[in-house]
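I am attaching a structure below and will ask some questions about it afterwards.
Excluded from the complex is one protein chain; the other protein chains are retained at their positions.
Presenting chain A:
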Amino acid sequence: MDTCNVPGSNKDVKTHFKVSRFIIEAGVKLGMHSVPIATACTVYHKFFKETSLEKYDPYLVAMSAIYLAGKVEEQHLRTRDIINVCHRYQNPGHEPLEVDSKFWELRDSIVHCELLMLRMLNFRVSFQHPHKYLLHYLISLNNWMNRHSWERTPIATAAWALLRDSYHGDLCLRHEPQHIAVAVLYFALQCYGIEVPSNNNAETSWWQVFSEDVTELTINNIISDLINIYTMDTEIA
């Protein structure tokens, strides 16, 4: 496992998990699509790979990451919405913030933080996400599999859910997008006990078709990373 790359302790991982969770939840409430959310999480994880949690408030970074991701993925979000949703997340049940000087200060800090992040990431904020790969894999698989077993089994939904959940950790930084996509698909098929037809008789197994350089070891690593995320979820909750 590549977790040794991650700086910081287990505590940091937990914090990042929480903040990532915050990003994803806020993203859902903001109506963000999966790809912008993925970008926001990637930006967040990448940022804290460059620096440490002591230096910056992770939640502010997360808010700026959401704002930035909206721009990068061309799903423009309004800072006011971001502030409202995030404020509500931190203070459940509270009334939305008054639009006063405090509000505008918060907004300014988000914008400033966004600039800081851009500079920290050397303005490289456009990422190749596994999403597109996964969807194309799913279409190919759909055509090769029996229609009824495909329709009966929510492979696509499960794979999509796994992929979205993977952003709770920094998998996106440690693995190729194709590998993640393949692993997620593999995991989903495993969960439902489904095998790709004739995979054993074929010259090339299906995951190797999708990504030449992926090995079963990588797939299993990613899967165990994913499982770790879910374990952490129960630990924190």
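Keep in mind that, in the parts below, a contact is a pair of C-beta atoms (placed from the backbone, for glycine too) under 8 Å apart; a residue touches a chain by one contact, two chains touch by 3 or more; residues count from 1.
Quick note on the criterion: contacts and distances are computed from a predicted model.
Taking the options "Tetratricopeptide repeat domain 14", "Cytochrome c oxidase subunit 5A, mitochondrial", "Actin-related protein 2/3 complex subunit" or "Large ribosomal subunit protein mL49" in turn, only "Tetratricopeptide repeat domain 14" matches the UniProt protein name of the chain that is not displayed. When the missing chain is restored to the complex, the residue among A:Thr15, A:Ser109 or A:Thr153 that touches it is A:Thr153. Contact between chain A and the unshown chain involves residues 21, 24-25, 28-31, 33-35, 74, 78, 80-81, 84-85, 88-89, 92, 95-99, 131-133, 135-136, 138-144, 146-147, 150-158, 160-162, 164-165, 168, 178, 187, 190-195, 197-199, 201-206, 209-212, 223-224, 227, 230, 233-234, 237.
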